[in-house]
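Not every chain of the complex is shown here; the ones you see sit where they belong.
All chains are identified by letter, namely A and B, in their written order; residue positions are counted from 1 within each chain.
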Amino acid sequence: MTPGIPDEYFVRGNVPMTKEEIRILSISKLRLKEDSVIWDIGAGTGSVSVEAALISKRGVVYSIEKEEEGIKLINENIKKFNVENIVVVAGLAPDVLLDLPSPDRIFIGGAGDKMYQTFKTALTKLKRDGIIVVNGITLDTAYSAHRYFKQNKYKVETICVNISVSKEAGNKTMMIARNPVYIITAEKEG
Amino acid sequence: MTPGIPDEYFVRGNVPMTKEEIRILSISKLRLKEDSVIWDIGAGTGSVSVEAALISKRGVVYSIEKEEEGIKLINENIKKFNVENIVVVAGLAPDVLLDLPSPDRIFIGGAGDKMYQTFKTALTKLKRDGIIVVNGITLDTAYSAHRYFKQNKYKVETICVNISVSKEAGNKTMMIARNPVYIITAEKEG
């Protein structure tokens, strides 16, 4: 399985899943290494975890998820893609993060209510040269994440991704818009 | 080196290069396999070729490029990334394609003046279950490529990608737009 796994390859249920384009862009921004230790906070269906685990073959992915349905789906996707380096962590960020091994990479798919506490814990535990990637669909997350990392002297880049997708309508081709997603990437320097 | 290589890792010269986001999205749409035979038509700096060659480790990438400067850059990037499965092919599509081994995957970064002839040759030579991905920055390429593949009974998807990128301006964060890129993906069915 090569990077950029299509959405339909995953077991999905009713849990919201990062769309394939946003997933591969986010993973690309994470600049994974073969042995990276990765936190996937708010793992949802586990699609980012699976894709990251396949790339960081000799590393390990901690999939943090609070909902039972999500946890079930992550386990199904682990089985489906036959990955052995994902550890499912049931619980809520930031509390559940404290006992995990320090990560090289952190992905936050959806910043929950305790966004700032999660960011704070993330920054505390992130290793040197570590990278954090956050996906945001709200102005609040885009602004707050970007600003928080900047104030903490991280090198920050935010991209806003607007994608529309073709749909055949008779013999013509319409373009259907997806909602914009902000991808915030913060890199710890030095 | 994991997928989603940043632009600045490549030797670039003055040749236009597909931006990293568009590159990884395009490669993702190609659904490469480890042993894919890939044509990269209009390879430019070779950034797509290099990234594809790293993913399709046991496959081979034919980098077709007509400009001398491009060929020089491709060779430099081959050396820099230490890839051994890229064959540089100097010449112009579609003529130069006729003698190449049939591909599983075709990437067309920029449809040149002989777009339809190139498409035609591509479809003739593409293997069963093959995939073609075209990048277009013009309405003409988006429309023509989408329509051509549709008329030839391929399964076609076109996405239009609008990305804006943050830029610090004083203590505020502006968003700077990149030009929209159309990514057309055509899949041979049956």
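Brief remarks follow.
As a convention for this text, contacts are C-beta pairs under 8 Å (C-beta built on N, C-alpha and C of every residue); 3 or more make two chains touch, one makes a residue touch a chain.
Remember, it's a predicted structure, so these values are computed and weren't measured experimentally.
Here 2 identical chains are displayed in place, and the whole complex they belong to in this file is assembled from 4 copies in total.
Here, only the chains that are shown with their structure count from here on.
Computed from the mean C-alpha positions, the centre of subunit A lies at a distance of 26 Å from the centre of subunit B. The touching residues of subunit B, counted against subunit A in their complex, run 2-4, 6, 20-21, 24-25, 27-34, 55-56, 143, 146-147, 150, 156-166, 168, 173, 175.
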